[in-house]
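The complex is shown incomplete by one protein chain, all other protein chains being positioned as in the whole.
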Amino acid sequence: MKPEELVSMMEKARADSAAFKHEIRVCTESGCMSLQSDTLLKTLGDEVKSRGMTDKVHVKGVGCMGLCCNGPLVKADAAMYQFARPENASAIVEGLSTQPVAELLCDLQQPFFTRQKLVVRENSGNVDPESLIDCIAHGAYQALLKVLTTMTPQQVIQEISDSGLRGRGGAGFPTGLKWATVSKAGGSTKYVICNGDEGDPGAFMDRSVMEGDPHRVLEGMAIAAYAVGAENGVIYVRAEYPLAVKRLTKAINLARRHELIGHNIFGTKFSFNVELRLGAGAFVCGEETALIASVEGKRGVPRPRPPYPANYGLFGCPTLINNVETYANVAPIINKGAAWFAQIGTEKSKGTKIFALTGKIKNTGLIEVPLGMPLRDIIYDIAGGVPDGKEFKAVQTGGPSGGCIPAELLDITVDYESLAKAGSIMGSGGMIIMDETSNMVDVARFFMEFCMTESCGKCVPCRVGTYEMHELLDRICEKRGTPEDLQLLKDLCDMVKQTSLCGLGQSSPNPVLSTLRYFEHEYLDLVKQAQAAHGDQSHAATGEHIELEVLP
Amino acid sequence: MTSTTTRPTVATVWLDGCSGCHMSLMDLDERLITLAGLVDILHSPVVDPKEFPSSVDLTLVEGAVSSEEDLHKAKIIRAHSKYVIALGDCAVTGNVPAMRNYWDRSDLFDRAYVENAQEPPTPEERKALLPLVVVPPLRPHATPLHEVIKVDLYLPGCPPPADAIWFVLTELLAGRVPNAMSVSRFGK
Partner (left out) sequence: MTSVTLTAESITLQIDGKDISCRSGETILQVARENNIDIPTLCFLEGLTVWGGCRLCMVEIAGSPKLHAACATTCAEGMAVSTTSPRLKEYRKMIVEMLFAERNHVCSVCVSNGHCELQNMAVKLEIDHVRFPYRFPRLEVDNSHDYMRLDQNRCILCVRCVRVCGEIEGAHTKDVKGRGVLAAIIHDLDQPWGESQTCTGCGKCVNVCPTGALTQRGTAVGEMTKKTDFLPYLTLMREAKS
């Protein structure tokens, strides 16, 4: 494709869609699809056809609109409908020319929508992820065009560095610095990898980006490849995301057919190819060295670092690995400038972050907010607080590698530094909200069970340590635990954290450590209850004489 | 024997083990006579008492905790002893008695009492074959002693050599805490 073709394609697509009087958008991501939004989409199409309105009404499937708990969501012109079922199709089409369907209306003025700031998800819910034309109409590949025709790789890296973007996969490493490192690494062959192995319980941000706006991820990867000097890219997606795989496959095929990836993109010297690799469902493959091993066709286990992938990665070549959301931030930064991006967020945490809200909370779903927003605003304002009149108890951020934040810390801001200070991490963006009915020892046991079953088994502290920590937590939860068990658990947490090979092991004690930090009394209560029920098993002479039973 | 003397009192107990550790104790040979001059042995399989004494300075425990009776005994031992030594691998690690832990108890019973019976039993006979009365019930797992009571010193070995037992006893009598791993190890 030539540069002018992209522009003419965009203008034509925009003119085409402006020709329609009405537009109906139906969420076709996994959540809403599970409630037959695909049938709804088809029924709406049929309805429009039967009314002879195909030239007036444009019906399309789009990405996630956020409020997943009220799905399927449908946007019909300015009206947002919730809980839309296939049987509502007729009323929805009818409502286009008359009054919106009152009983299905979803209030777009509620804080859930108004307090969000959409950067990564700006097109999610607007574009048809399966249509390249529609994505181009909404500005896809404009940033790539700008980069390839007007910027040098160094300028691109500078722009990303200036924006202050940090890795969205969890650790928050400065993205610009990572790109610069790979760019400076020697070697003629380099790779860029997109880490889409999202595996934290309660996290589905990356899935949504891949399902809702796959071209944005491809564009980000292509820009990164240009910046670091790579010609090959790999998207690593877990096979449990079949829809994401389907959409990405389609996006890659379409982009390749229109020469948006491939040889000499936009007539420049830059070539870039992307390959999709499916993970077999191992959580550890989200760790970069394990991911690389998996892509190479080996068993997905991490290896000691250094050497880091930036110097010695896929097939021994310098490799850039970033998370899906990180790549999805690239195009807006290029389009609107580093300064624009840097004014969102806080001093050290720039931009926005997507969070997946789950658990005991009124509004479950996906939100994108500026970093630095107070946690209280997210929980009570955007997410609507805890339902059924229960008390908020804690929120687990960062999944099994993260920690819980108790009610008394609700006023902290959500950014990399303050979450770390509170004993948790930003992680990939899962937020699991717990109310007063949750026992925190049980919560820690749940996450430990996850780490235990997901440990790859390579290093001893993680392989056996997670098993033993789980066993001790199980004892304490089942009121069989002794004070010695609790002490042993604490010692184990320290050892596993210090000696494990990769991040999975090193962070596996975090849920225990953070619940111990804020809810130690719950551990002590359970141990006390165990002692009351079974007597002090452990020791100490009582002095009284007990007859030994003589057996028959 | 009387406990009116001021000499240290010693007990030895045999839980789920093969008695090899006690054999090793017997292997002290002529040093047993020296030992008899140093301590009073109040309770031991070789002394054959029925009750555990009300207070003992030092108790050596052989064997894993396998049955409810073992558990009961272990608790009494702990309550009545100032210092408890886990003697030998069964008490320290579970060792051979714990090799039954990989199976369910019902499978074990079937294997031991039913499958190996000379004539295939009827369901009624099967029940009669299983040792469900008289014999103390088996716990789900045979465990090391320290899983159920606090242990003060561990002397591994299968069995711990007589020299190791002698070293540990004489060091303790001299008021020093011995390093058992300098004289024995797992499986020795």
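Just so it is clear, A and B label the chains in written order, and each chain counts residues from 1 on its own.
FYI, a residue touches a chain if its C-beta (ideal position, glycine included) is under 8 Å from a C-beta of that chain, and two chains touch if they have at least 3 such contacts.
Quick caveat: nothing in here was measured; it's all calculated off a predicted structure.
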item	value
Residue, one of A:51, A:463 or A:479, that touches the chain absent here	A:463
Which residue of B:27, B:57, B:110 or B:147 touches the chain not shown here	B:147
Contact partner of the left-out chain, one of B:26, B:46 or B:99	B:99
Sole contact to the chain not displayed, among A:51, A:146, A:246 or A:303	A:303
Touch list for subunit A against the chain that is not drawn	282, 284, 299, 303-304, 452-461, 463-468, 471-472, 475, 488, 491-492, 495, 498-501
Sites on subunit B contacted by the missing partner chain, in the whole complex	86, 89, 92-96, 98-99, 101-103, 141, 143-144, 146-147, 151, 154-156, 158, 179-181, 185-188
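Throughout what follows, only the chains that are shown with their structure count from here on.
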item	value
Rounded Å distance, subunit A centre to subunit B centre (Cα mean)	56
